[in-house]
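One chain of protein is taken out of this complex; the other chains stay put.
Should a chain be cited, it is by its letter among A and B, assigned in written order, with residues numbered from 1 in that chain.
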Amino acid sequence: MKLRNEFSVAAPVDKTWEMLLDIQRVAQCLPGATIEPDNGDGVYRGQMKVRLGPMTVDYRGTAKLADVDNDERVATLDVKGKEARGTGLASATIRNSVKANGTGTDVVIETDLNITGRPAQFGRGIMEDVSAKMLEDFAKRLERELQDDPPSTDEGASPAAGTAGPTAAASDEDDILDLGSAVSGPLLKRAGIAAAAVVVLVVLFRALRPRSEELTLTLRAR
Amino acid sequence: MKKQPEEHEPLTIGARAPRIEDDRLLRGAGRFVDDIDVPGQLHMRVVRSGVAHARIAGIDTSEAAAAPGVQLVATAADLGSSDPIPLRLDFGVDLDAYLQQVLATDRVRYVGEPVAVVVAEDPYRAEDAADLVDVHYEPLPPVLDAREAMRDDAEQLRDGAGNEVICIEKSFGDVDEAFSSAAHVVQAELSVGRHTGTPMETRGLVADWDAGRGHLTIWGAALVTHYHQRVLSRLLDLPVSKIHMRGTDAGGNFGVRGDFFPEDFLVPWLAMRTGRPVKWVEDRAEHFVSINHAREQVHRIEAAFDEDGRLLGLRDEIWHDKGAYIRPTGLVVSEISVGMLPWPYRVPAYEGRIHVVMTNKTPVGPYRAPGRYEGTFAREHLLTIAARELDMDPVELRRINLIDRSEIPFAPDLTIGGEPFVLNSGDCVGLLEKALDAADFAAWVEEAEEMRAEGRIAGTSVAYFVDKSGLGVYETAGIDIGVDGSVRILIGGASSGQGIETVMAQIAMSELGVPLERVEVVHGDTDLIPDGVGSWSSRSTVIGGSAVLNAARATADKARRIAAELLEAAVEDLVLADGSVHVLGSRERGVTLGEVAAACDTVSSQQRGETPGLGAREIYIDPQMNYPYGVAFAQVEIDPDTGHVDVRRYFCAYEIGKAVNPMLVEGQIVGGVAQGIGGALFEELSYGDDGQPRSASFMDYLVPGATEVPHVGTLVSEDAPTPSNPLGAKGAGESGIMAVGAAVAGAVGDAVGDPRAVHALPLTPERVMRLLADTRDPVS
Partner (left out) sequence: MKPSAFEYETPERTDEALELLARDPEETKVLAGGQSLVPLLNFRLARPDRLVDLNGVGELAYLRRDDGALRIGAMTRQATLERSSIVEERWPLLKQAIRLVAHPQIRNRGTVGGSAAHADPAAELPVALTALDATFHIRSARGSRAVPARDFFLQPLMSAIEPGELLVEIETLPMAANSGTAFVEYARRHGDFALGGAAVVLEHEDDGSIGRAAIALLGAGPTPLRASAAEAALVGATVDEASAAEVAALAVEDVRPTGDIHGSAEYRQGLLRSLVRQALLQAAQVPRAA
């Protein structure tokens, strides 16, 4: 799955580029992600628990700068994760590039995302919705990170970009965990106290709808 | 069939007898594998690959092994032997490099491939622990398309063996000449999606190891029981006599369950390894990635015609996506695909080639009408296109090309399933005429025309098909009559809900004259039935039924011999009816079958020079396969707003030779049509670009329900009994499904005004919207 996000910041291009190479700061912008300092090998480790509605996927993984082109100002970040419980893998190649734009800088983020295992095995396309939203959040947080140094907890200033539909309902409630994301409050709250470094997707479905007696029986049997 | 002088018609051959198995099945009193529990049993959970293609760099089972309730965690390294699962149907081609190991060793090749197993005290803990097995994958690019897999630069699934397993070719006549001299050549490229059979009951096994006697008991290997027993003997290094397979009810088969899967080894092996009974019931999520998938063929097909529309030659190149491994049924589906393609038409020259190709998807095996659902679609849709291009009526084009009864036996130079193809009975044109009449097809065509005149998008079509039935050469049967007059029939086949118990009882009753309620049909128990071939290839009635018929005849002969002695009557004057043997026309001069059985005690039998007991054991060897045939009509309407295809009318006529139970034959046809509509319009196992299955639940794999299936008209014809078995019967199980893809596609093509617009099944709403756009674009 390929996703593209772009934005502009008022900061000069050199400063922006330099910050983009600070992997810990960049990876931190993945929604709900924090990572441990590296051991000097440039590989950052961590885990992340992301929730969406009733669903949860835990990933453990790594992030590292795979490729830096100082001339073209393109930095590629490799993020790899594995479900903590389950067989699924998640990986993302995030290609960040910057270009001077008068006084400011244009930033383009291109992400190639690959998710395997249970969350990926449903045909309904909500995984795509959620991934796009996650990446959008990542871009917004990165924008804020690059804009303000250090990041502010100010809410509501970030322009909502690319929202679909005539009146996409989204509330911008104040949220202390939200470091400048336009994502709605409850999502971030439920993202929990985050760790690690992977973009997580969750697929949603109402599906098989078994009889609820099944649950009761199951519980009795246990 | 002999007429007997009872007040009510006996439920013998030809009767619409209610199914004897329905009483327990409909009351929920069937005994399925999940109903089997053995005290002390453990539960198995398989750790499956979540990645389509990867090297396994390592597996860490320590966390799983330490989890609560876990008895054992095993990987390929623990199995000892690295023998792959052997072929069941072997055509003499070396396929060793493509066979599946029980557990993946250094590489996984499809999502769902077993990598490790966990056994624990309950299924919850087993699943908890399975989630903790840490497999380190190094992902490789997945190969997901058969034609791309054959390219030189394609990623290879194996070192030392190419992605194309084999190209099977079959031909006769001078095809090049046929095409170069043709007045018309018609071509098409047509594809059928990836389906599976979705039986209501998923797979399952229970194994109990008696360490003292070195004896293994297994429940759940329901469909090719004796083959399982022999494979296990080889893989576990146990004598066949020490492996006892037990029968259970089975909730559907449709061919997809009839293989030896990795779990069939793992469950007994774990029972031996842990010394405790082990149970496994496949869940539906596993089922979608582990059961055999089916179909997924692309046909590039062309036909040559003379001026009058007579077929001169047929060519087809087929790409068959077989998934990641060759399973025990081997190449049979591919072989049948290319062998059955031309029939029932008088094709003077034919060349068929099928590329059998490996991809990173679940392995593909047989599923109801394997190779024929696909081939019938390719051939019949080509004829539908030809009728349009030649400006001929689609029915007439078929009529003039059908093999005529005067040409029977029809034996081109071609083999199918390892034996020469001979159409040894039939009247294809006769059935077509009867069907047109019975369905009043002309009225369907007229109705569709009227609908089109009103601006609606409706169409009709015809599709002819030929099935094959009775692969597997022989079957065993036994009959025992107890001293109480009860009858037990032992069969080598298996019940999967198809009604085989009723059919076998009816066949036996035609000779024994015992009420059906006194009969029990036993299957799947290797201690009672030492040999059997199983239920697949529409063979149960044809071959198994013939064996039962022979056993019943032998039993009846013996009953008459003994009764003649008891009644002091002549053998030829005795008849069997209502559970007794009596003198013809003199009912009071008789003895019950129970009394006859009692008279077959050991001492008396010894004195008579007969074997003790009333009964017989028979083996029936079938001289050749038979080829039932049929014709289907469809009428559809398309919703221009949604692209939804509504199958308004469907009719299937079928020549069965002899219907043991016409109601069950009709049931097979109607059920087959429903399943065929699934493949034509709804069902497709989709994969993402990364090889992740995207329809791995019933939320996304859409099996048609009652609201998607119209009333299905049927005509069961018995005009052409096969001379190759004593019943004259041909197989019925795969009849209904055979032509549905072809018929629905043809009707959609007719509705949109151009069958050439249809390229692929299933005809999803989006595909239909596209072909509506293609055909309605007024170029204005």
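Rule of thumb we're sticking to: a residue touches a chain if its C-beta (ideal position, glycine included) is under 8 Å from a C-beta of that chain, and two chains touch if they have at least 3 such contacts.
Fair warning: this is a prediction, and the values are worked out from it, not measured in the lab.
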item: Candidates B:His184, B:Arg488 or B:His644 - the one touching the absent chain; value: B:His644
item: Given B:Asp283, B:Asp531 or B:Asp557, the one touching the chain that is not displayed; value: B:Asp283
item: Residue of B:Asp467, B:Asp700 or B:Asp750 touching the missing chain in the full complex; value: B:Asp700
item: Those residues of chain A which, in the complete complex, touch the missing chain; value: 52-57, 85-86, 118-119, 123-126, 128-130, 133, 164-171, 184, 186-187, 189-190, 192, 202-212, 214-215, 218-219
item: Missing-chain contacts mapped onto chain B; value: 123-124, 127-128, 131, 283-285, 641-644, 682, 684, 686, 694-695, 699-700, 702, 704-705, 707-708, 764-766, 769
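Everything below uses one rule, namely that only the chains that are shown with their structure count from here on.
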item: Inter-centroid spacing, chain B versus chain A (mean Cα positions, whole Å); value: 47
item: Residue ranges of chain A in contact with chain B within the complex; value: 82-83, 85-89, 91, 114-118, 120-124, 205, 207-208, 222
item: Chain A partner contacts - residues on chain B that touch it in the complex; value: 47-52, 111, 122, 124, 131-132, 134-135, 137, 139, 284-285, 686, 688, 690, 692-700
